[in-house]
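And now, chain A:
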Amino acid sequence: MPRRINITRRRLLAGAAATGLAAPSIVRAQGTGARAPLKVGVLLPRSGFEASIGQDCQRGVDIAPAILRSLGLPELTVMNADTESNVDVARQRAEKLINDGAQLLIGAFDSGQTTAIAQVAEQKGIPLVINIAAAPDITEQGYKFVFRNFPTAPMILGDAFENQMELFRIIGSAPKSVVFMHVNDTFGTAMAKGINAVMPKFNVPYKIVDEIAYDPTARDLSVEVAKAKGSNADALLLVSRLNDAMLITRELVKQRWTPQAILSMGPGWYEDQYLKTLGKLSDGPISFVPFEDPNKKLAKSLQAALAKAYPGLNLSTNHVYTFEALLIAADAYKRAGTSDPKGLADAIRTTNITDNVSIGPGIQFNAKGQNDKLKNGAIQNRGGKLATLAPKAAANAKPEWPMGSYANRT
Partner candidate 1 sequence: MAAKTSASFVDPFIRIAVSLFEDVSRQTIALLGILLASLLIVPWLVNDYLLTVLIVVLYFAFTGQAWNIMMGFAGQLSLGHAIYVGLGAYIAAVLFARFGIAPWIGFLAVIPVAAACGATIGFLAFRFRVAGVYFAILTIAFAEFARIGFDHLDYVNASAGLFLPVAQYARNDLWHLRGNPTMFYYVILAAAAFAFVVCRALLKSRIGYFWLAIREDEQAARAAGIDTFRYKMAAVMISAVITSFAGVFYAFFYNNLFPEQVFNISRSIEIILGPIIGGIGTLFGPILGAFVLTGLAELLNAAMAAIGFDLPGAKQVFYGICLLLVVVALPEGVWPWLARRIGVSESRQ
Partner candidate 2 sequence: MTALLSLKRVSKRFRGLLAVDGVSFAVSAGDLFAIIGPNGAGKTTLFNMIAGAIVPDQGSINFAGKPIGGLPADAVCRRGIARTFQIVRPFPALTVEDNVIIGALLHIRDVGKARTRAGEILRSLDLFEQRNRIAATLTLPDRKRLEVARALATEPRLLLLDEVMAGLRPTESDRMVAILRSLNRDNGLTIVLIEHVMRAVMALASNVLVLDHGIAIAQGKPEAIVRDSAVVQSYLGAEPV
């Protein structure tokens, strides 16, 4: 805590310099021994408007060390930094972490903050493993030290339609028309832009009768839902966030409309808080999202670790991919046998982890640093738990279709 507030410029610089300059020497001292823990800087938006997600991701970080140890992977020293949901702070924190000796960076959920960090990482030659960020551009910039183990918006869309088609085959029916509602933020817009390009590649049986974009800071979605209801579509196709997913559900109940299905292609509808807050009303929606494969061994141990550390919490996408980023780091460190950033980056490039948590064949990166093998799952809310419906390899339940009327639940 600052003792006094009237700090002169000189004293301020001196103070900052003292904290800043001391760090690199520690790195050099530790960097020589291969067995020393790898210093991993984790940048997450833990305050500001993305605090909720950032702090959820952080849980994935907190439960990771024990699991990694049990896998026989080398120790990691995690250095946490808060980006405050702000691009410039993200950049400054990244510089600070590297300065304090971080040998690898992980972050940062938000595409803007991630890009700002990516530049620092690239410039310093420190590998960055992106936990979550869907903007396609990030891995199209020619970065050499930036890796992303998360699907891009077009990948998410492609898988969503593939899984929907599989679902419709299993059920033997499909909606004829949908209304497409999406939040007008970075992710929502990227998805909305991608949909026209991706959808024609699949023989999707329904037509989009209306597209409704809404404000990410919307306080009230009654108009949006009334408009959707007025379009008389069979089902709702959505890209939303947690808070608006809850708002939309409430409005559906109050406006007495239960669509045949709620098909979500983003966060919100399967998240823990959604299930907890809405109780019985949370049942039914199907989410087509990057998710865990519940049949994988590591997924089970991650679930167990989470249940122990945060009882009552369901595993979320945030936990899964943040954990996997640390997994990638530890794995690369083990194989590289050095904390030299260049060596680490080369090791990451040749990553081939098949025993992972998320759906799909495993973790590999293409030349651009993107894991293009990632697969989404289709998951449905059932009695406060999540059931995986597709793809076949990860499925553990049959779909409930059409969803039960909201009117009969209370």
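In this section, contacts are C-beta pairs under 8 Å (C-beta built on N, C-alpha and C of every residue); 3 or more make two chains touch, one makes a residue touch a chain; residues count from 1.
Candidates were picked such that all candidates are chains of the complex that A comes from, given by their letters.
Just so we're clear, the structure is a prediction, and the values are computed from it rather than from any experiment.
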item	value
Options 1 or 2: the chain contacting chain A in this complex	1
Complex contact set, residues of chain A against candidate 1	1-2, 5-9, 12-13, 15-17, 19-21, 24, 46-47, 51, 54-55, 80, 82, 84, 86-88, 91-92, 95-96, 98-99, 111-112, 115-116, 119, 122-124, 135, 137-138, 141-143, 184-186, 188-190, 193, 216
